[in-house]
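Missing here: one protein chain of the complex. Every other protein chain is in place.
Read from first to last, the chains carry the letters A and B; within each, the first residue is number 1.
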Amino acid sequence: MASEARPAPLAHHFDDYDQQRESATLGMWLFLAQEVMFFGGLFLAYTVYRWKYPAFFALGSNQLDVPLGLANTIVLIGSSLTMVLAVRAAQLGKARQIAGWIGATMALGTGFLVVKGFEYHHKWVHHLIPGAGFHIEGTTDPAAQTFFVLYFCMTGLHALHMIVGLGLLAFLVPKALRGDFSAENHNWVEGVGLYWHFVDVIWIFLFPLLYLLGRHHA
Amino acid sequence: MLPNAPVFPPVSSTLASKVDTLFFFTLGVSVLFSVAIVATIAAFIVRYRRRRADETGQEIKGNTLLLELAWSIVPLGLVMISFFWGASIFFESARPPADAWSFHVYGKQWMWKVEHPEGKREINEFHVPVNQAVKLTMTSEDVIHNFSVPAFRLKMDVLPGRYSTAWFRATKTGTYHIFCDQYCGVDHSKMVGKIHVMEPQDYKRWLVSGTSAGGAVASGEELFVAKACNTCHRPDSSARAPVLDGVFGKKVALVDGRTVTVDESYVRESILSPATKVVQGYQPIMPTFQGQISEEEVVQLIKYIRDLPPAAASGAPVAAPAGGQP
Partner (left out) sequence: MTAPATAAPTELPSYLEAAHGPKSWLLTRDHKRIGILYLVAISVFFVLGGLMAVLIRAELATPQGDMFSSDVYNRLFTMHGILMIFFFLIPSIPAVLGNFLLPVMIGAKDLAFPKLNLTSWYLYMIGGLMTFGSLLTGGIDTGWTFYTPMSTTFAQGQVLVTAVGIFVAGFSSILTGLNFIVTIHRMRAPGMTWFRLPLFVWAHYATSIIQILGTPVVAIAILLVGAERLFHIGVFDPKYGGDPLLFQHLFWFYSHPAVYIMILPAMGVMSELVTAFSRKRVFGYHFVAFSSLFIAVIGFLVWGHHMYVSGQSVVAGAIFSFLTMLVAIPSAVKVFNWTATLYKGSISLQTPMLYALGFIGVFLIGGLTGVMLGTLGIDIHVHDTYFIVAHFHYVMVGSAIMGYLGGLHFWWPKITGRMYDEFWSKVGALLIFVGFNTTFFPQFILGYLGMPRRYHMYPAEFQTWNVLSSAGATILGVGYLIPVIYLLWSLKFGAKAPANPWGAKGLEWQTASPPPVENFATPPVVTEEAYAYETSAPAKEVTVGV
């Protein structure tokens, strides 16, 4: 395997691999800090409206499918594990293992999105998409839509991040197979790994906030 | 060609002179600081101008920490004076006195509608008596507006979907500008009006003269029947909804354990979004009147509910409008 690995490129403006790797990692963390603030706006909106309309949030939460959400949570945590194993393989410079674990991560990620798709379809069938056609059992107050507006914004943006993540992973597979990643230089794998864990963590917050909290209130 | 150029607005409310005093204090301090700094810089430029091309500055020796602390702490003290002084004026401007007369203001693209306590209504004109505290309860029918009277140093946003309040006590008779200060669309700059401050006897005469502008609005009592509120909210019904008599201004307990004071905002919310804050002991069965009742009609209902006398010793729990079915 070492024989098929090409020498990893050191960009012209760096002095050594350490500087290059530390820069990449710090850059990724800063990007994630940005992401936290981005989702933070939505979490703030959630807090405000939950405080304002506890009854509608309970009503909305009861429409969500907890077993599906739980299954998806497990799938996503599993994908974080396979992602860690991919990074580990990269640190050891094992090209085919990297590709394999990335493939597993992509499979789990896709599974998550498929389940999410079924959930969205269910909302569509039951007129729970906010807008003119919205209808929910129990109230005619348009403010009841607020929960679903946030549900779709939050899970939708999360799903969008998943899709971007899958794209990045797909981009890494051929690179890994070509032997672009070595023990000195696997910044891409590590960076995408950090990103993937971040997307996972967002879901860990979304699941209880949307599916569980206040469920038995109504 | 350019006849008059005022430099200062009229001072025509009790608040105005207070705002001005604070303004002149901060202005004085600011001018003092600016002049001192500019003079120092000018002196340094002259005294330390470069005399040779290869000249450098001279090193300053010694500990400068005390100096740094001094010029941090002195401004801090000054801005704190400004903060506390300003906050006290702000708090006063936010709390209408008990004897204030209650007016309602509606902002709408692009006009101001005013309703007097007696029910008389005007558009873009506002007559008030001098030396009388006036409380404004304001809401918008579309976008956010801002009710501003520079001569009174009065300014408050007027939002859709909620009430905001402001108050003033005019001190000088005369006519002053009303502006909309929050950008609100095409004719934002035409959303202006005049406020006429009158002697109390003139105001009384004005009240009974002429007709009310802005179209007729059904009275609260008529609406209470027309919207079928009375089928549930009445002492003799089978208590599907709380009795409203005498409830205004009281505190009530909600199903989720919170308590609210029954004020104009709460009654409004209970009409438009009844499931949000349901009174303990009742089911959220009242339908929403969102979109079926105008802001002006809501105010009529609130006035009616506000003036209902306390229920005559009936055993019904004192509670707010939140349950019931038409």
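To be clear about the criterion, a residue touches a chain if its C-beta (ideal position, glycine included) is under 8 Å from a C-beta of that chain, and two chains touch if they have at least 3 such contacts.
Predicted, not measured: the structure shown is a model, and the values here were computed from it.
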**OP:** Can you pull out the displayed chains that the omitted chain is in contact with?
**Re:** A, B
Original post:
Touching the left-out chain: which of B:C180, B:C229 or B:V252?
Top reply: B:C180
Original post:
If the hidden chain were put back, which of B:T14, B:S148, B:S270 or B:Q300 would touch it?
Top reply: B:S148
**OP:** Go through chain A and note every residue touching the omitted chain.
**Re:** 11-13, 19, 22-23, 26-27, 30-31, 33-35, 37-42, 44-45, 48-49, 52-53, 56, 130-132, 141-146, 149, 153
Subject >> Residues of chain B in contact with the chain not shown >> reply: 2, 4-9, 18-19, 22-23, 26-27, 30, 33-34, 37-38, 40-41, 44-45, 48-51, 53-60, 64, 67-68, 71-72, 75-76, 79-80, 82-83, 85-91, 93-94, 109, 142-144, 146, 148, 150-151, 153-157, 159-162, 164, 177, 179-190, 192, 273, 290-291
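Heads up, the rule we're going with is that only the chains that are shown with their structure count from here on.
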Original post:
Distance from the CA centroid of chain A to that of chain B, rounded to the nearest Å?
Top reply: 44
Subject >> Of chain A, residues touching chain B in the complex >> reply: 52-56, 139-144
Subject >> chain A-facing residues of chain B, complex >> reply: 256, 273-276, 278, 284, 287-288, 290
